[in-house]
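Yeah, one chain of the complex is gone here, protein chain that is, but the others are all in their spots.
Order as written gives the chain letters A, B and C; numbering starts at 1 within each chain.
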Amino acid sequence: MELMTTSSYRYEENLQTKIGSLQLENPTILASGVLGVTAGGLMRAWQGGAGAVVTKSVGIKAQPGHPGPRIVGVRGGGLLNAMGLPNPGVKKYLPEIKAAVKEGACVIGSVIGNRSAQYRKVATQLAGTGIKALELNVSCPHVGTFYAQGLKPSHVSAVVKAVSKAIGEEIPVWVKMPGTTDYPRLVKAALAAEAAGAAAIVAINTLPALALDVEAQRPSLGRGIGGLSGPAIKPIAVRAVWELYRSELRIPIIGVGGILDGTDVIEFLLAGARAVEIGTGVLLEGSTIFRQICLQHVQYKQRHGIETLEPLVGGLKKNKD
Amino acid sequence: MELMTTSSYRYEENLQTKIGSLQLENPTILASGVLGVTAGGLMRAWQGGAGAVVTKSVGIKAQPGHPGPRIVGVRGGGLLNAMGLPNPGVKKYLPEIKAAVKEGACVIGSVIGNRSAQYRKVATQLAGTGIKALELNVSCPHVGTFYAQGLKPSHVSAVVKAVSKAIGEEIPVWVKMPGTTDYPRLVKAALAAEAAGAAAIVAINTLPALALDVEAQRPSLGRGIGGLSGPAIKPIAVRAVWELYRSELRIPIIGVGGILDGTDVIEFLLAGARAVEIGTGVLLEGSTIFRQICLQHVQYKQRHGIETLEPLVGGLKKNKD
Amino acid sequence: MAPRREERISLAAPVAPPTLRHHVTPILEVSKETPKIKAFVLSAPAIARTATPGQFMMVWIPGVDEIPMSIAAVEPDEGHVEFAAALVGEATRHLHKTKRGDLLGLRGPLGKGFELPISEGKPPPQSLLVVAGGCGAPPILFATDSALHGDWEVDVVLGATTESELLYRRRFNCLTHTLVLTTDDGTAGTQGTAVQGAEVLLKQRRAAGAEGYAACFACGPEPMLKGLVKLAKKYELPLQVSLERYMKCGVGICGHCIIDIKGSRVCTEGPVFPASQLYNTDFGKSTLDATGRRQRL
Partner (left out) sequence: MAPRREERISLAAPVAPPTLRHHVTPILEVSKETPKIKAFVLSAPAIARTATPGQFMMVWIPGVDEIPMSIAAVEPDEGHVEFAAALVGEATRHLHKTKRGDLLGLRGPLGKGFELPISEGKPPPQSLLVVAGGCGAPPILFATDSALHGDWEVDVVLGATTESELLYRRRFNCLTHTLVLTTDDGTAGTQGTAVQGAEVLLKQRRAAGAEGYAACFACGPEPMLKGLVKLAKKYELPLQVSLERYMKCGVGICGHCIIDIKGSRVCTEGPVFPASQLYNTDFGKSTLDATGRRQRL
C-alpha cells in the first residue's frame, strides 16, 4: 500500500513544506470540491502527485445541491460554479475518507455548516478517520448566507473555537476564507481565526460573480449567481495572500486561486504562501497537474540555485511592494 | 467636420440609448484612462465607432503617475495596470477636450481628486468645454486612499453634492464606482451617489490585485499592486451591475469590465446596464471594437426580432436570478 | 489599419470551449418515439461535426436543470444533432413539455465513446454486435450508423419491456438486416432480455462456424450490462459498455461520477468503458445519488 503512493519526486526532490506541524511532501494540494466526492476522486489527485488532498465540504445532513447547470466556462479560462455544496452528510462520507487514508493519501477533511454546533459535530466525526487536518469552509459564495458570514470575525472565531475545543490539539484546524477584494476585512477575519486557534489560513474560495447566457437571456447557472475560479482570479488570490502575509498574521497561509503551473505556485510562495491548493487547474490541465508542477519546481530550484522551496516563502517582502 | 463623425450604423441602425437626458447613438463608450490623453486618442475611439468617449481622469495638478512597468498581461486575457493617474492637470487638458468636441465627438469628462473641493474645481473648469457629462472617478485601486473612499457613502455623497452644486443641472454627473466583490457596500455607495444628485452609476473600475514576476521575484508592476481589468473581471462586473439594478437604485447604470464583443455587451444590458464602457477591449481587439460590437448588435436584434436595444435592459429580471 | 499585432493579442482571451458553455438553440423537431420517450433534433454544428458514437451532451432545460443525454444521431453537413429522452423525473418531465422553437442549451460533445478496433491487416467487412436495452438505444443507433458507414457488418439486438417501448425500431430496421428484438412481455420479437437475444446470435454464429464478432457495443440498464459482461467472458467477446452515473459537471471536475479507487470518471474516461476495465469498480454494485450518497444497485 505504502509503495503505491510513492513516486520519485515525492520523497526525493526536496519539495517538502510544513504547515505548522504537518509536513507535506510537496506544496500542491487538491482543493475542496474538486474530484473529492469519493475515495477514488481523492486518490486520482493523490496519484497525480498532490502533496495532500482536501475532501469535498461535508455537513451534517445530505444535500443535493443546486440544480444544473452547475458550471460554466467563461472567457479566458475562468470557470463559474454553483454546485450548492452537494454532499452525502458526514456519516455516509466517512467510509470514503477512510478508504483514501488506507490507500496512503494525506487527507484533509473539509467541513461546512451553518453555526458553530454543526461545524463541531461534523468535525468530531471526521476527526476519527485518519485525516491530517481539518479545513473549515466558511466561504461558499453561492449558498445561503455562508459567504457574508465568512468575513465576520465573530462568526469565524466562534466556529474555530467550537471545533478546536471538540477535537483537541492533535488535528490542526485550517480556515478557508471567502474570495473577496476587500482585503482589510479578509485580514481581520483571518486574525480572528488565528486568535481562536486556527493553525493555517486558506485563501481564497471562489469570488461571487454572475454570467448570463444572451440567447436564453438568463443566468448560465441553475442557481443564478455563482463563484468564479480559475486563472481569472489569480491576481486577486495572490494579492489576498500577500495582504495576509504582510499583516500581523503569524500562522501559515495556503494560497488558492487560478493555479495552472509551477510559475503560478511560485507567485503564491513569494507572496507568502507555504502551500497551495488547486481546483480548476485539475479541469484545465488534467489531474497530473500536481506532478507537472513538482517537476517545474525542481527546474526552478536548479535555475535559482536553491535547495528547498523554503527561501521563496514571502520572498517578495525582501523587495519593495 | 460633422460628416467625418457619421458612419452608417451610428445614425441609422437604431442602437440609441439614453442615459438620463443624454442620448447616445450606440451604447458603447470609451472607458476612462484608455487612449484619452489627447484629443487624438479620444478621436481614435470615436472614429472606431464609440457612442461617447470618456477622457483620462484629470485632477487639479499635473501628476507623472507611477514608475513603470505600468501594465502587465496576465493569463487568459486579463490586464493589470498601475498607471497612477498621470495627467497634465485640468488646465493644460482643456484644449484637448475642446479639440475633440470640435471634431464632433460626444465627450465625457473624467475627474479625479482627493476631497470634494478638488473635484469641484476640476469639474467647474471641465464644464465649459462642451462635454456632455462628467464622470467622477472615486475608485482608482492603486493610488493613495482613493479606492477605500469610493465605497464610503459619505465621501461619495459629499463629492457628488459639491460638483452638482458648482456646475448646475445642465451637465449630468456620473459616478464611477470601485471594482469590488463587496456588492452590498457597492450598492450603498451608489445609493448615496443617487441621493446626492448623480445622474448615472458607472460600474466597475479595475479590481485591486497583484501579479509577481517569479524570475525577478518581485511585483510585475512598478507600483507593486495594480488594478485588474479585461475578460477576467467580466463576471464580477456583470454581477455588480445586476446587484445595482435589482437594488432600489433608480438612475441608469453604465456597465464596465472585460467587454470584448457584442455578446459581452448584451450580458451587461440584460443585467441592467443602459450603456457600457470599454477599456482593455481596445487593446485586445483594436480601436474599431466599438463598430464591431454595433454590427453584432444589429445581427442580434434581427435574430431576436427586436427594433431597439431598449427591451433588453434589465431583461434578466423577467427570469429568476 | 487593423494591425497584425492587435489580432495576435486577442488570442490571449478565447471564449470557453463548447464543452464548458452551452450552445443555446431552438428545438427544430420533437417526435414521440415511444409512450415514454421523445426524440429532439437541434442545430449544433460544432457538436454535429466532432461527436463520435457513445459521446454525450449536457442538455440544459432553461429554468429547470441540466441533464446528460447520449447523442443518438448527427448530420454533420446540416449541423443537426438528435437525442432521445425517457420521461423519468422532474427534468425530463419539463423536457417532454417543450415544443418546436423552445430553447435548449447543449454542451459537448463530452466523454469518450465507442471505439471500433483497428482491423489489423484484415480488410473489412468485420462484424460488430450491438446491444441496446430500453433507453440505451440512442448511442447504439449512432454507433450502428457509424460502423455501417465504415463498412462493418452490424448485428443489432434491441430489447425493451414491451413492443411499444422498442426505441428507434424502425430506424434500426432500415439500417441492418440482422435486427433481433426482445421484449420482457413477448409482445414483439423473442420474449426475454436483450442479453438472451445476444446469446442467440452468438450461439448461431458459433454453430455456423463463423468467426466471432470483432467487437460488441452495449448500452442499457446496468443489470443488462452485467449480464452481457458475463456473456462476453463466456464467448471471448471484446465488449464495450456505456455507463450512466449521476453527473454534476460532465467534464471531470466535480468527481460525482467516479466509479473506482483510481478515480475513473464516467463523464471523462467514459461513459464507454471496455468491460476489462470494470473489474474492481462500482459497476453493477453501487452508484451515487444527487447528494453523493452511495446506493446499492
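Descriptive notes on the structure:
The criterion applied here is as follows: contacts are C-beta pairs under 8 Å (C-beta built on N, C-alpha and C of every residue); 3 or more make two chains touch, one makes a residue touch a chain.
Source: prediction; values computed, not measured.
Per the touch definition above, the residue from B:Leu15, B:Leu35 or B:Val111 contacting the chain not shown is B:Leu35.
Interface note for the absent chain: among B:Leu24, B:Ile60 or B:Met83, the touching residue is B:Met83. Summarising the interface, subunit B meets the missing chain with residues 33-45, 47, 56, 62-65, 67-79, 83, 86-89, 92-93, 95, 99, 103, 213, 215-216, 218, 220, 222, 279-280, 282-283, 287. Contacts to the hidden chain, counted on subunit A, fall at residues 73, 76-77, 230-231, 260, 283-286, 288, 319-320.
In the analysis below, only the chains that are shown with their structure count from here on.
Relative to subunit C, the chain whose mean Cα position lies farthest away is B. Nearest to the overall CA centre, using the mean of each chain's CA atoms, is chain A. Each chain gets a centre from the mean of its Cα atoms; for subunit A and subunit B, those two points are 35 Å apart.
Computed from the mean C-alpha positions, the centre of subunit B lies at a distance of 49 Å from the centre of subunit C. Among the residues of subunit B, those in touch with two or more other chains are 76-77, 230-231, 260, 319-320. Multi-chain contact residues of subunit C (touching two or more other chains) are listed as 12-13, 63.
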